[in-house]
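I'd like to ask you about the structure that follows.
Of the protein chains in this complex, all but one are displayed in their positions.
Chain IDs A and B follow the sequence of writing; residue 1 opens each chain.
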Amino acid sequence: MSPDIYIETGTTLKWLLTTAWLLPLAGFLIEVFGGYWSGRKSRAAAFLAVGCIATGFVCSLIALLTWLDAADLNVSDIWQNPRAVAAATHEVSEATHVDHEHDADHAADAEHHGDHEHAVPAHSEEEHHGHAAHGNNPLKFAFNGTFYTLAKFGRIQITLDYYIDGLTVLMFTMVTFIATCIHLFAIGYMSDELTESYEDHQVHLPGGKHFHRPGRFYRFFSFLSLFCFAMLGLVLAGNIFQVFIFWELVGVCSYLLIGFYVERKSASTAANKAFIMNRVGDFGFLIGLMILWTWFGTFQFANTNPDQTGEQGLFQMVRTDAGAIETEGEGLNRVAYMQSATGEHLLGNDGQARRIPYWLLVVAGLGIFAGCVGKSAQFPLQTWLPDAMEGPTPVSALVHSATMVAAGVYLAGRFFPMFTPEVLLVIAYVGAITAFIGATIALVVTDIKQVLAYSTISQLGYMMLAIGVGGWLAGLFHLITHAFFKSLMFLCSGSVIHGCHHEQEMTKMGGLYKKMPITCWTMWIGVVAISGLAIPITLPYLGAISFSGFHSKDAIIASSLSFSTLNPTHSLLFFIPLITAGITAFYMHRMWFMTFFGKPKDHHVHDHAHESPWVMCGPLLALSFFAAFCAVGGESGPLANLLLTSEPTHVAGGVQAAGELGLTLPSHHEIHECHSQAGMMALLAALMGTVVAYLFYCKQAVDPALVKARFESAHRFLKSKWQFDEIYDSMFTRPVHVVAKWCTGFDREALDRFLHSCASLAVGIAQWDRKFDEAVVDRIVNVFGEVTYAAGRTLKGVQTGRLRQYVMFIAAAVVCLFVVLFLFLPR
Amino acid sequence: MESVGLSGYLIVGAVLFVCGVICMATKRNGIGILMGVELVLNGANLNFVAFSQHTHLGLDGQIASLFVIVLAAAEAAVALAIALNFYNNHLTIDVDRAADLKG
Partner (left out) sequence: MESLLFTIYALATCGAALGVVLSQNVARMAFWLVVSLGCVAGLFFMLNADFVGATQLLIYVGGTVVLLIFGVMLTASGPFNTIKSEPAEMIQAGVIGIALLAILIPTVTSVDWVGNRDTLSHAGVKSPSGEFNQQGEGGTSRHIGAALLGVRVDQADASAPSEAHEHHEADHDHGHEHAHGEEAHSHAAHDHAHAQVSETNQASGYLLPFEIISVHLLVVLIGASYLARAKRRVEQPTS
């Protein structure tokens, strides 16, 4: 790519994405300051929010096309490859029928291009090896620059940057699209709020009444707009500090939206819980930030701007052109050299090569990852996410499944070059544990949104695991696909809840498929996608016949399999996700069967159930389409290829025995080799889970209650969510209470008493002092005054004002003086 | 000349002085008080001149007495002006009426 085109493309992308980013902010401001006048019954706020985010989506889509053009995925390639056309046109909803035409062509094309099926991954591998040969080349496809300089300290500065690569553009498109769908859905879902007096059935006032309040329709949409602004800012951010800013802003929006029904005790508690647990993670984030700032003096990810060559970003400093971390020494003495733009060691002011202790690099990585743990609800901070379901369902769909919680994964992927193998191992284990815990708890919960929440935790664990084992592509691939099908399922559950008049218990549903067919079958698409079911027939170009989730989950399993093959000590990292895949299929189908099939359990709910209006069903259909087809082609498909353009260099070739632990990360080639094997195993596990669920909840061949009774203790353990809340309660909350009680006691018994005695002592002294003052000091002063006054009174009589008397006095005084002198002076 | 001596003049001066003081102390008439002052000044003048003749003082005594005479004339002029003002304000010359300085 020539520099001219580079700059031109970068500028175009910058303005498109900035527009998409700032539009929701404008919407938010208008809604916040103008919402009051629009009235409680006006839908204007919703239309404004939808307009903003939809315009943003259009901008993002144009940016995506620009990107495809620029990133050598040029039009001729797309025309030769029908899947690429699908990828490029998927986002345009009008193009649906066009895409179907291409689907129809697939069969014909398949024979002609069949021999290319295995060549494509090989080609991409070659391409990336090629990049590695001449520099840190994923950055070739990255545009960055500065919006505004916030502060400058000599040569170091804090800036508002943008950093645009394939991941950014893709995230923009994904976020804006899902947000648009969810905004539309929310118009229907939140229509209850379009009233002057909203009755909250879940807030019980004394006297058996319910709480009444004005509707908050416009407030909801203003919060959603603010959230979109924050999320897009996070994705567009060009430095880690800016990410942190928007990270916190996203957290605030999450707090506001979870606590939307603030009068409900559970909602406000959940909001507090989410906020506080995120702060725990953000503390680690801050530590990481401080280490990076201290040692590197910059927050920028990377600097690819031709105008600013020589200024290094973090990634360019840590990684060599080949993508390796250059280290020296052993143990704690190990240091990592910083790299300059010319491929040499970066020199400090004193002429010495700049180095950073390796362990600090690990700590920094762990710190940043701690932030991701909080935001993405990973073990051990996962407990806030299920509680966050207290928010309205569109919020759950947008914030707590598709975008905000994915921000942690996004950051882990974005910051991947800074992570040392040790950090990656931690990420992998945390992800695996989270995936397993989330899946097992989802087995037993009966609240439809809770199932989806735990499923979200589990899937986020999957993504983290993938990133941890070196499957960068797999993790972010799953991030995109998961966003589609999870938001779809959440909206479906929202539709169900809306249809059943805010009934969320699955035990009261059942047999709803006749009442709400669209919801039922769109949800089925999501369920199949997340379960990873597929027909195990490999078609040319299309790969296996399956929905998106199969491809991404397949990629994750393949990555972890190849990782555990290369590092046999960590083979647990393969078995856990495999088992979890089976469990996932089971609980998702359990949910689906329990909700839509079987006999109606609660006739009151069943009789009143109805299909949702079109404003809610439309987004379901649009999302279900993408949930099904967005990953078409699998890892050689357009979506994966797009992601590959922003993959860090060193991932493709794998890493041999790196870091203190001697971990080996699999290369693309190695992952590909065990792909089919892993895919079959995952598919088998998923099928088993599905069949079991079918037997349990649809055919009723086995009574779940019997199983529950059989494994009573395990059930109780899972029902209590692995006792996490209890553990935290006894580990943190209660000790804090005890310490607080001690502090209170100490305050009361020691400090207060001491202060009181001091005070009474002071009062006593003051009283004595007062007596002394009154008795001695005052009296002395008074005596002086009285004596002076009396003398004045006495002498006043002498001053008669009569001249002659004065003369007499003078004469008499002279006489007296003489007499005295004669008498007393010596002669 | 020597038979009279210094003492006689000094005694006359003392008598003049004492008469002036008594005059000042007893006269209620403002003019009378002024006359007392003149007497006192003349007593002092007599002493000056006597000392000028009989001691080392020489002409200094006479010159001092001349100054005293001149100052007495000035004093008399000012005092008379004050007395006239007093009279204008109180329509009397009785100094006992002027008790404004009474404490």
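Everything below uses one rule, namely that a contact is a pair of C-beta atoms (placed from the backbone, for glycine too) under 8 Å apart; a residue touches a chain by one contact, two chains touch by 3 or more.
Predicted, not measured: the structure shown is a model, and the values here were computed from it.
Asks: Can you list the shown chains that the hidden chain touches?
Replies: Every shown chain touched by the left-out chain: A, B.
Asks: List the residues of subunit A that touch the chain left out of this view.
Replies: 804, 808, 811-812, 814-815, 818-819
Asks: Residue-wise, where is subunit B in contact with the chain that is not depicted?
Replies: 1, 3-12, 14-23, 25-32, 34-36, 38-39, 42, 45-46, 49-50, 52-60, 62-63, 65-67, 69-78, 80-85, 87-89, 92-94
We adopt the following convention: only the chains that are shown with their structure count from here on.
Asks: Between subunit A and subunit B, what is the separation of their C-alpha centroids in Å?
Replies: 114
Asks: Residues of subunit B touching subunit A in their complex?
Replies: 21, 24-28, 33, 95-96, 98-103
Asks: Which residues of subunit A touch subunit B in the complex?
Replies: For this pair, the touching residues of subunit A are 795-804, 807-808, 811.
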